[in-house]
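All protein chains but one are shown in place.
Right, chain A next:
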Amino acid sequence: MEIHHYIPELGNLALTFAFGFALALSIVPFWGVRKNNHPIMELAPNLVVGQFIMTAISFGCLVYAFATDDFSVINVAQNSTSLLPFEYKIAASWGSHEGSILLWLLMQSCWNIGFAVFSKQLPKDTRTLVLVVLGWISVGFYAYVIIASNPFERTLPYFPVDGRDLNPLLQDPGMIFHPPMLYLGYVGMSVPFSFAIAALILGRLDTSWAKWSRPWTLLGISCLTMGITLGSWWAYSELGWGGWWFWDPSENAAFMPWLVAVALFHSLIATEKRGVFVSWTLFLAIAAFSFSLLGTFLVRSGVIVSVHAFANDPERGIFILGLLAFVIGGSLTLYAMRITHVQKDRTQYAAISRETTLLMNNMLFIAATIVVLIGTLFPMLHKQAGLGAISVGQPFFDQVFSWLLIPFSFVLGVAPMMRWKQDNLNRLFKSNIYVFVVSLILGLAWVLGQFGQWNFTAIVSASLGCWITLISLRELFKTAQKLGWAKIPKAHWGMIIGHIGFAVTLAGGGMATQFTDERAVKMHIGDKVELSGYTFHLKDIEATYDSNYEGHGARIEVLKGNQPVGSILSEKRFYTVQKTVMTEAGVDVGFTRDLYVSLGTQFDDGSWGVRLYVKHYVRWLWAGGILIAIGLIIAIADKRYRRKTGKLQERAA
């Protein structure tokens, strides 16, 4: 046997070494902290480097096994085939349950090493303890991978000639970017979590941990936002009917940590600047990561039915449940024991103040989390209790979320201009009433002008979108007048961009749900169909193929009046290995509308069933998500964090 046949064993070995490093990280430096022994504490970053290198080697070996079609590995044999296009062979590394948990570990060690590199300015005991807690989390997952879900298990001695192919649903560019980004976000929540645990253990429950953990929280949420946005975009293009959010349990699993994390970093602002809500913020830091774990448990264990539960297994579910119980139970116990040491908020604030608006933000985000959590778990409990099967889905969530979103968006509009401690309702009313009226008029004009329909949902979301955007822009110009454009803090830029991003998503979402024109028709080649001002002309049916599928695509030219707008190829593919038919929708992307074509089946007379959609403002949903992610990244670059750290270094020296 040649050397490359041993690559999976090498991967396994590296994984075991990584586990060893994580185990050492979770014990040795902790002892160093207890004994206040600096040389031993110094070990922590080195152990993290070791853990990272070993995990990266292990992951590299898995990718190598996929890239070289090593079907002697069960994981490769079940999730890849020699015919799979190369980029999907790489992506198939995380297409299975085993591989995705290894990806999780790779992301975890990325965060660990990132933290080790960029935390040198922190007090040594805090820094070491954060790394130790990250080590504890890592140990749990390494143990899980090695014991219950090893991605390197062999099919030997009788290995198959070819593999069973990656689920065709996953063969999309989204598969390459969505899972790594989402996992980076999920795992990113472990850093503020570790900060909170370290603060609780050390009893250092002042506001310094809030300041230190804030940039990490921002980075984590940014990744999570991008991951969710990519997932939504992928669902839109892949599922063949243009849905972008279905309240599927797996979507909810990603949505809950996002909601809690956004609440967390807004609460962190108040804790850092005003020293309030210390215990509440600690709780949110624990909750954000707990929801990340809960999401993984829900999707991976198979307790809930989901399109994502492609590799569920009750035994693994029990392992993750144990891990979940340990992490959540342990951290909440610690929290309960130590929280009495937190000084009661002595800083006072009035009912009308920035503090209260931030609390309103937290209240609505956590209420939304409760809605999603109960909505996701309740059908299962209801059935288990013998009360019969029920479904909780889109109409329920739409209803409850609209109640939450309206007050939320309204408060979000005024929040950035509120003063700390106490503000004056009169002042707020006077300076905003005009903006409010203008926003209402703009929203009305937008919806009535473009669609000519009295649609309440659309008008409200458009108006609130305008409301948030206008106040944010006014806030930006005011700050620029005061400080000059160059001196506007990055954190302020981040907030403005992030809030406008939310406004864009809100307006786009409202429009997209309300204004989708749809037509299902039977078309012969050469037929023309009209839909909301566009003419869809079926030019031809082309043969399409790649190494692992063959199919046909409808070539559709779109005209507006006599003006050609675009050419769409909508495909139906037959994946030869898994013998499944997939619809690959064709989309003509536009700023204010998407033209979306989904190809159906062929009828006896040779005509084709075609479903045509004009989806208004659907791009805005993802544009808003990207803006939020960018805003968060810009906020991390704020000078404040660097200056503060500089001061710390001085103090340390």
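In the analysis below, contacts are C-beta pairs under 8 Å (C-beta built on N, C-alpha and C of every residue); 3 or more make two chains touch, one makes a residue touch a chain; residues count from 1.
Criterion: contacts and distances are computed from a predicted model.
Visitor: Quick one: the chain not pictured, UniProt calls it what, "ABC transporter permease", "Cytochrome c-type biogenesis protein", "2-oxoglutarate synthase" or "Transcriptional regulator"?
Guide: Options "ABC transporter permease", "Cytochrome c-type biogenesis protein", "2-oxoglutarate synthase" or "Transcriptional regulator" considered; the missing chain's recorded name is "Cytochrome c-type biogenesis protein".
Visitor: Among A:Val117, A:Ile318, A:Ala336 or A:Ile370, choose the residue that contacts the chain missing from this document, as touch is defined above.
Guide: A:Ile370
Visitor: Which residue from A:Leu359, A:Val447 or A:Val577 sits in contact with the chain not drawn here?
Guide: Residue touching the absent chain, from the options given: A:Leu359.
Visitor: Have a look at A:Gly203, A:Gly322, A:Pro395 or A:Pro564 and name the one touching the chain we're not showing.
Guide: For the chain that is not drawn, the touching residue is A:Pro395.
Visitor: Based on the whole complex, identify which of A:Ala351, A:Ala486 or A:Ala543 touches the chain you can't see.
Guide: For the chain that is not drawn, the touching residue is A:Ala351.
Visitor: In the full complex, which bits of chain A touch the chain not displayed? Write them out.
Guide: These residues of chain A touch the chain that is not shown: 239-241, 243, 246, 248-249, 305-307, 345, 348-351, 353, 356, 359-360, 363-364, 366-368, 370-371, 374-375, 378, 382, 385, 387-396, 399-400, 404, 422, 518-524, 526-530, 609.
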